[in-house]
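If you scroll down you'll find the structure; I have some questions about it.
All protein chains of the complex are present and in place, except for one that has been dropped.
Take a look at chain A:
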């Protein structure tokens, strides 16, 4: 059966797949009230449920589509740029709303992640996107998750209105420096992107207060905050520059998340782009480093020793290898920050260790029972009945022990 909507969906989900920020973040709790007879959906408080996984290992949590892939801009890394010969399509407001609701009712998704190419003008585009979010919220009482990728250069009024309906807003910075933007996204301006982020940051903060002086709760405004994405490996920026940009975004713009997307070849690519994809391991190491910077108390200089991260070892292990003089660490005595620096101990394990320590001394047996990665931990720790043989920490062959680092150990902990 020939179905126009199927065709549009093919084109507009295909175009959205290059965006890495797929997960739905936390945005508090929400549900239809007792007397609400039409509303649908809920936010459970945690991160969104992964309703499926695709063969690339990614979680399917949201209906991630472009409203349209027509675009008047010419960003080289983007399949939708005006000079690309890709097939074009556009969803109507009604089609997008109905698709979202129909998917939601079947328990396929947590909500909608909508971005768009720029049609007509930034404002016209942004206005249609806001209409979709508004219709979901107001006409249909939709309580699920909405993430809008706001259009750079759209008016502050429209950005503000978007925040009333969306749980999260994002603007992609795309490249860590203006120099790279000039080359790869000539119409985009880092200053303008930052000032949009600033406006949103202030709005989000304004609406965060519990009650205004009049005693009324302010309306919700993008309770899930802002996020952004950088493309890795299309330009020549090194890891220190990239992570430096992230640190700034986290501290100054109060972003919730920076996503890294290893450049992957796109159909009909522009010739300024490299022909080869950036290695996925680089993207993975950047996520690990980002994590350590935000939650493990590491500084940028500690994490990136040279200009690039170590691709062979996860950044925490790499730090430990460079700083072996601080080891072994006594798991029964070390403070939390120090425990967090031990390769093989995740944040949750550290919590557990601290809890157990209040009642009893940790022994090697306890570590086995907690199913910790003992092989990895061995050279770095002491417990009541164990300390590492001196040769484990010494000698030039130290690194050889970690020749085949397991992937994903950081997030698995």
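Descriptive notes on the structure:
The definition used in the following text is that a contact is a pair of C-beta atoms (placed from the backbone, for glycine too) under 8 Å apart; a residue touches a chain by one contact, two chains touch by 3 or more; residues count from 1.
By definition in this document, contacts and distances are computed from a predicted model.
Note on the omitted subunit: UniProt lists it as "DNA polymerase bacteriophage-type", one of the names in "Ni/Fe-hydrogenase cytochrome b subunit", "GMC family oxidoreductase", "DNA polymerase bacteriophage-type" or "Fe-S cluster assembly ATPase SufC". Within the full complex, the residue among A:72, A:269 or A:374 touching the omitted chain is A:269.
The omitted chain makes contact with just one of the residues A:10, A:157, A:307 or A:385: A:10. Listed for chain A, the residues touching the missing chain in the whole complex are 3, 5-6, 9-10, 13-14, 16-18, 31-32, 36-42, 44, 49-60, 63-65, 99, 102-103, 105-108, 264-271, 273, 275, 277, 280, 352, 355-356, 358-360, 365-366, 369-370, 408.
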